[in-house]
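Notes follow once the structure below has been shown.
Note that one protein chain is taken out, while the other chains of the complex remain in position.
Residue numbering begins at 1 within each chain, and the chains themselves are lettered A, B and C in the order written.
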Amino acid sequence: MSDQTSGIILSSASVRLGGTLVLDTISLHLTEARIGILGRNGSGKTTLLRVIAGLVAPVAGTVRIDGSDPFTERKAALSALGILFQNPDHQILFPTVDEELAFGLVQQGMAQPEAIARARTALEAEGRAHWIKSPVTALSQGQRHYLCLLAVLLMQPRTILLDEPLAGLDLPTQARLARRFAALPQRLVTITHDPASVARADRVIWLEGGKVAADGPPSQVIPAFTAAMARIGERDADADL
Amino acid sequence: MSDQTSGIILSSASVRLGGTLVLDTISLHLTEARIGILGRNGSGKTTLLRVIAGLVAPVAGTVRIDGSDPFTERKAALSALGILFQNPDHQILFPTVDEELAFGLVQQGMAQPEAIARARTALEAEGRAHWIKSPVTALSQGQRHYLCLLAVLLMQPRTILLDEPLAGLDLPTQARLARRFAALPQRLVTITHDPASVARADRVIWLEGGKVAADGPPSQVIPAFTAAMARIGERDADADL
Amino acid sequence: MLTLTSEVRIWAHRVPAAVKLALLAVTTTGLFAMSTPAPLAAALLATAALYATGGQRFALSGLRLLRPLWPFIGVVALWHLWTGDLTGGAAIVLRMVCAVAMANFVTMTTQLSDMLAVFQWLARPFQVFGMSPRGLALAVALTIRFIPVMLDRMTQISESWSARSPRRPRWRVLVPATLAALDDADRAAEALRARGGAG
Partner (left out) sequence: MERNLTHIALFAALIAVLGLVPKIDLAAGVPITAQSLGIMLCGTVLGARRGALAVLLFLALVAVGLPLLSGGRGGLGVFASPSVGYLIGFPVAAFVTGWLMERTTLSVGFAAGLSAVIGGIGVLYVFGIIGMSVMLSKTLPEAAFLGMAFLPGDLLKAVIAGLVTQSLARMRPASLLSRA
């Protein structure tokens, strides 16, 4: 694969949801190992993730992941991308841990018994073999988050998209998950409204009203973002709150 | 009302949910204006809020708000306490802003037209008169949060319980809401897992496994909490994640 | 989730689910062909014997499953005492109790997954309507997964109501609850697509 087509490429991509233009002619070529997407509530971060993952189609422009269209070429997209949604309860589809873990593998063409066996091996490797038959409702929120991560990792995607991966978790759990993320060999795209959590990324993109407001190394983007947020926070603008 | 009975009093209160003891003989007398409740995920913070608000009954011990039992004396509890739940989507019950705001007033015995008029006045005072007929779904998450707060304030409770009031909101919105909270004359009980947001409370209570682990001024409780969390976060304990 | 499959394992657990279901269909049809109490009583005795082969604990839990039939037996008895047609009444009660007990026996001795497999096989003709067996399996898993989620949501919504009202919410929770179901459905669809879809 040439350098021209590898990575995540958006060319003048726009997304319209329920009549409003949520992403407005975004062009990006993402190849770095650790990418952060910063922005306020409603700035279009989750929508950017969804269009990259091929969950919505752009109304204009194109999206290519390693050369293929994630919306139409689903098989290719599955091995290219995994997503960790913000809320594990929006991601978990099955009543028990083993079914949840096996599902993605079966989707990739593995037979169910083999998929279950692989899920078991993965859990054992993580020291959590006792989870295998647990109902997902018996896991705590942090544990459910972790389960979702395992399910994504099992599918061995080359890139993982994380939507506010640490929101709502307590500090020790945040620390542990952050360490786990840091150790992953995959490319990570992390969405957040908290600049601190992308301070060590290779590249940070600041979204504002569906457009790219800034794009560069964290040392450059984060101070600008923080200053802007502090400025807005001081005002008591009606429209925003 | 004597000092002995005013405020929020829990005497050896225990709460059992689905067979597990979630709060274990808690005794507290809360009279301060700004109270913070800190704790990890699953430590029982939300359950403490629910038992104080009379939404669940303790299996042992008693709860008294200004002398009355919030579980059985609902009328008294409503004027004593308002709650801002963590997720506004679980709190908003009506399709439009005016209905949502008027609901609590009608429940307190006001006639519907008068309640709607009061809702309108309140929105005007906040510079948001244009919201009055809006469908709640047209509001952003921060705006919905704010709507919930207004709905609680309209009922003029003497104490407001806030469950993770800033979670998931962007920094400017957090700054504005925090200012709004700071300006309220009511007693505020704020639940959080983030020590920074209760640094300026009069009193901080640290819950751990359904028991009070520490109770005192923030200058004393917060450093201990932060240190403990950092210590736990460094370990990679299986059971917790 | 709790199922009605008995935790006391007996010989009938080893009989293939399809065989049990086929036998059940035949015997139930047979029951409805009988109209006098004597053969029906014999059938009920045979059913009782079937339960007895599972031991006391098994038989008792089978008896518990018949409890919802009591009011029905009462009304039929009264009705037929009043009309004087006692044999007719006896036949109705015997047939009902026997049919329900036999069906329960199959339920109690069949694993959920085995039962589902038979249903998937039976659902194959529906494929022409665009319902794949795989889709059915997915839908079943999703429903079981979301029942507790939805219950939680309902509790939260009623608490939000109770926090502002001294009255009970009653049917009013249905609006936000249905809305939550619709939103959950949209999010689950997306999560499904993110991992390969329903195809």
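In this text, contacts are C-beta pairs under 8 Å (C-beta built on N, C-alpha and C of every residue); 3 or more make two chains touch, one makes a residue touch a chain.
Note that this is a predicted model, so its numbers are computed, not measured.
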{"item": "Where the missing chain makes contact, among the chains that are shown", "value": "B, C"}
{"item": "Contact with the hidden chain (one of B:V136, B:V198, B:V212 or B:M229)", "value": "B:V136"}
{"item": "Option from C:L40, C:A163 or C:L192 whose C-beta touches the chain left out", "value": "C:L192"}
{"item": "Touching residues (missing chain, whole complex) on chain C", "value": "1-5, 24, 28, 65, 68-69, 71-72, 74-76, 88, 91-92, 96, 99-104, 106-108, 110, 112, 115-116, 119, 131, 135-136, 138-140, 142-144, 146-147, 149-151, 154, 171, 174-175, 177-179, 181-182, 184-186, 188-190, 192-193, 197-199"}
{"item": "Absent chain, residues of chain B that touch it", "value": "95-96, 135-137"}
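Here is the rule we go by: only the chains that are shown with their structure count from here on.
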{"item": "Between chain A and chain B, centroid-to-centroid distance (C-alpha), Å", "value": "31"}
{"item": "Between chain C and chain B, distance of the C-alpha-averaged centres to the nearest whole Å", "value": "42"}
{"item": "Sites on chain C touched by chain B in the complex", "value": "153, 156-157, 159-167, 172, 175-176, 180"}
{"item": "Chain A partner contacts - residues on chain C that touch it in the complex", "value": "1, 138, 141-142, 144-145, 148-149, 184, 187-188, 190-197"}
{"item": "Chain B residues within the chain C interface of the complex", "value": "50, 53, 55, 74-75, 78, 81-83, 85, 87, 89-95, 103-104, 107, 151-152, 155"}
